Structures are given as structure tokens and as C-alpha cells.
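These notes are about the structure you will find just below.
So, chain A:
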Amino acid sequence: MRELFTEHLIYWLILFLFMLGPYGMIFKKNLVKKLMSMNIMQVAVILFFLALGQKTGGTIPINLPGLIGAEHYINPLPHTLMLTAIVVSLATLGVSLGLLLTVQKRYGTLEEDELLRRMNQ
Partner candidate 1 sequence: MTIVALVLLFSGFFFIVVAALGVIRFPDFYTRLHAAGKGDTLGIALFVLGLAVYNGFNFVSLKLLLIVLFVFLANPIGGHVLSRAAFRSGLKPWTKKGE
Partner candidate 2 sequence: MKEQLPALIVIVPLLIALLSPLVAYFSTRLLRGLGLTAAAVSFVSAVGALGHALTKGPWHYYFGNWAPPWGIEYVIDPLSGLMAVLVSFLSLVVLIYTDSFLREEGWLKQGIHYALYLLLTAGLLGMTVTGDVFNLYVFLEISSLSAYGLIASGGYKATVSAFRYVLVGTVGASFYLLGVGYLYAITGSLNMADLTVRLQPLLDSQAVLIAMVLILVGMGIKMALFPLHGWLPDAYTYSPPAAIPFIAGVMTKVMAYVLLRYFFFIFGVLNGFVPLVLEVVGWIAALGIILASVMAIAQSDFRRMLAFSSVAQVGYIGLGLSLGNMFGFIGAVFHIINHAIMKCCLFLVAGGVKWKTGEHLIEKYAEMSRRMPLTMGAFLLGAFSMVGIPPTAGFFSKWYLILGAIEKDLWIYVVVIILSSLLNAIYFFRVIEQAYLKKAPVAEREKFVEDKKPELPATMLVPIVVLGACILVVGILNEPLVSNILLMAFPGGGL
């Protein structure tokens, strides 16, 4: 039981952070906050992948002269994948902020209830 706690605690924290995303998107009525919770979720996915690559006795995956062998370096593959994921999150953020500005311009509000009311007028 104690092992489970030390070995998986970080996963749990990360998954909690991940579920903050859907929670915020459902229960926060402000669109900017929905956007933020989306971003938090993406960060949690990144953390999850990085946690997978951890290794005791591993250092940063940049070659040190004289230190040869796979067991001395952290797995570089998740880092690569997550670089892509970060870039994707920035891209999504840009697009959705553009969308929000347009919504604000037309409807003058970013609160979901108010927005729905104004849309159906």
C-alpha cells in the first residue's frame, strides 16, 4: 500500500489536474475560463507523458562526453512528443482567442448564459 502511494501519487496528482479540464469546461460559465481549463488539461497530458519517461539514475537526454549507455539518460521520446503537444496547445489557444474576440465583438458578452440568450434573440 505504501509503495502504491509513493509510486503512483504523482500520476494521481497529474490525473487530477487532467480532470480539472473537463470540470472547468462544464461548470465554468465564462468562456475565457473554459479556455484556461482546456489549457490546464493539455499541460496535464504533457506532465503525464514526461512522468512516463522517468528513470532512476538517468540524466537529461543530452549527450555528455564519456557517459555512454541507455541506462544513463532519460527517455527522449516523450520529450519530443510533448514538444509537439505544447506547440499544438499554443496553436489552439491562438485560434480560440481569435474566436472569443469575434464572439465578444458581435454579442458583447462572454458569459455562456447571457450569450445563449443574446444568440436566440
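For anyone wondering why these and not others, all candidates are chains of the complex that A comes from, given by their letters.
In this text, contacts are C-beta pairs under 8 Å (C-beta built on N, C-alpha and C of every residue); 3 or more make two chains touch, one makes a residue touch a chain; residues count from 1.
Predicted model only: the values in this text are computed from it and were never measured.
**Student:** All of 1 or 2 sit in the same complex as chain A; which one actually touches it?
**Tutor:** The candidate that touches chain A in this complex is 2.
**Student:** Considering only the defined contacts, which chain A positions touch candidate 2 in the complex?
**Tutor:** Per the touch definition, chain A meets candidate 2 at residues 18, 21-22, 25, 31, 34-35, 38, 41-42, 45, 48-49, 52, 77-78, 81, 84-85, 88, 91-92, 95-96, 99-100, 102-103, 106-107, 115, 119.
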